[in-house]
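Have a look at the structure that comes next, please.
Every protein chain but one is kept in place in this view of the complex.
This part shows chain A:
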């Protein structure tokens, strides 16, 4: 991780923290160790992972380990999506110590759709709406207790959600 990345991430976090902090950064009077601490204290946006073109590359970039299919990961997605622009997908799991949940669509131009960070005390259950360019496997990754688990389901798309 280089300094540029740290600064970028920290700056973005500061934007979330408020305009006052942003002004401080703009004036360059926030010391580097403060921005570093902020970057470390918060989850960095996984820029590279969102550019990957295959499930395997996303998993490698995001987690650096392999995923093991698990029946404890329950995904709810439609069999057929009439509108690929809005496909409701949700996941819930009985796995303990979940730290993150990610959604992947294999056939989309960029495979990674979303990654949710789950702090202690937040339930391992997320619902969202995703775009699908065409019929594809939808994969959910659940990081729990330092291991990676997955569930996948094919969703048939009759009208794609990525134009063209």
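Rule of thumb we're sticking to: a contact is a pair of C-beta atoms (placed from the backbone, for glycine too) under 8 Å apart; a residue touches a chain by one contact, two chains touch by 3 or more; residues count from 1.
In this section, contacts and distances are computed from a predicted model.
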Item to check | UniProt protein name of the chain not shown, from "Glycerol-3-phosphate dehydrogenase", "Protein nirF", "Thiosulfate oxidation carrier complex protein SoxZ" or "Amino acid ABC transporter permease" | outcome: "Thiosulfate oxidation carrier complex protein SoxZ"
Next on the checklist: Considering the whole complex, not just the chains shown, which residues of chain A touch the missing one?
Outcome noted: 12, 15-16, 18, 42-43, 45-46, 50, 85-87, 90, 105, 108-110, 112-119, 121-123, 125-131, 133, 161-164
